[in-house]
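One protein chain omitted, others in place.
Let's look at chain A:
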Amino acid sequence: MTSMLNPLKKTELVGFLVVAAVILLILPAITDAFRLNMVGKYLTYAFVAVGLVLCWGSAGILSLGQGIFFGLGGYCMAMFLKLESSTPEATSIQSTPGIPDFMDWNQITELPWFWEPFHSLTFTMLAVILVPAILAFVIGFAMFTRRVGGVYFAIITQAIAAILTILIIGQQGYTGGVNGITDLRSLLGWDIRTDSAKTILYFVNAVLLLAVIALSLLVRHSKLGRILVALRDKEDRVRFSGYDVAAFKIFVFCFAAAISGIGGAMFTLQVGFMSPTFVGIVPSIEMVIFCAVGGRYSLIGAVYGTLLVNWGKTTFSESFPELWLFAMGALFIAVVMAFPNGLAGIWNSHVQPLVKRLSKRTGERQAAPAETPAAIAE
């Protein structure tokens, strides 16, 4: 536990550089285009996990509905791409050419009003961030100003994820229903299905993820980051120190939602479709597991946790598909019981002291602790 106090800012910087090297250099070097695309897909979930580190790890707000925001970001991007592929020429065999195919199949004859603005890429990029953030604001405002928290909050987010899934599936004509929005081909005329496009998108995604992590590190090292830790511990003390606790919770929940939305949009771009399977209860819980395995206090750990669990999922479910859910449940319980700080915790309490001891032995003493204490980190 001591490792949670006064982390050297240097170690955090090193951790960041290492993760950057892993996703920008090492993974692309050791995987083929197909596998790299798969890693890219996993890394889109890391956006959600990073958001959960701030929301759940720092502030103690466990959301079991982060799939909502991932999905909304993904759907926003999918709507833009779908409109681009649904030109009147490309859809001339439909009874109403120029609208997405699934609308035509559902006897819809006019593009719904809320699809219209998604002709614009600028609007879409804003929507990818703002739609999840606004929904998070509404949920957060309703819950946190009423002091709903803990398990109740978790259950409510879970219920909202379920409702949203049902809504998407039910409104087939507007959303593509259970199949989702599929057959996405190009972005401003650039074919996103080719290997080279997928490789480029991998790197765009990787850079965005690193930017989001860097931003999250800044948030966590600000006074706001310490207030989040403080209110996780003693909410009343924070309130009676003159802070509007609900506002801080709403902020971190919206922040996590917004970055999840970016992850969702990058998912759509790399995988070429978006469907309700990424919105509901199961993906939302899986994302919490990625975060828990990585270590819920570690922004960097979230990336490794996501990669590891997804790699496990792919390997495992190829051989025993029906057992995966049980394995996942067992993994979650094991992590929570035995390693509550996840991979990052194992690293800090076992690997780092070893490294320190070795480097001490070689004579060069570690620099004195940082001159100023910093909030808990990895």
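Here, contacts are C-beta pairs under 8 Å (C-beta built on N, C-alpha and C of every residue); 3 or more make two chains touch, one makes a residue touch a chain; residues count from 1.
Heads up, the rule we're going with is that contacts and distances are computed from a predicted model.
Participant: One chain of this complex is not shown here; going by its UniProt record, which of these names is it: "propanoyl-CoA C-acyltransferase", "Putative DNA metabolism protein", "Pyruvate dehydrogenase E1 component subunit alpha" or "Urea ABC transporter ATP-binding protein UrtD"?
Facilitator: In UniProt, the chain excluded from the picture bears the name "Urea ABC transporter ATP-binding protein UrtD".
Participant: Quick one: say which of A:189, A:242 or A:321 touches the chain that got left out.
Facilitator: The one listed residue touching the chain not shown is A:242.
Participant: So which of A:143, A:230, A:299 or A:328 would be touching the chain we can't see?
Facilitator: Only one listed residue reaches the unshown chain, and that is A:230.
Participant: Decide which residue listed in A:120, A:171, A:222 or A:315 touches the omitted chain of the complex.
Facilitator: Result: among the candidates, A:222 touches the missing chain.
Participant: Could you please point out the chain A residues that touch the chain left off the display?
Facilitator: Spelled out for chain A, the touching residues are 2, 4-6, 219, 222-224, 226-227, 229-230, 232-234, 236-245, 247-248, 251, 369, 372-373, 375-376.
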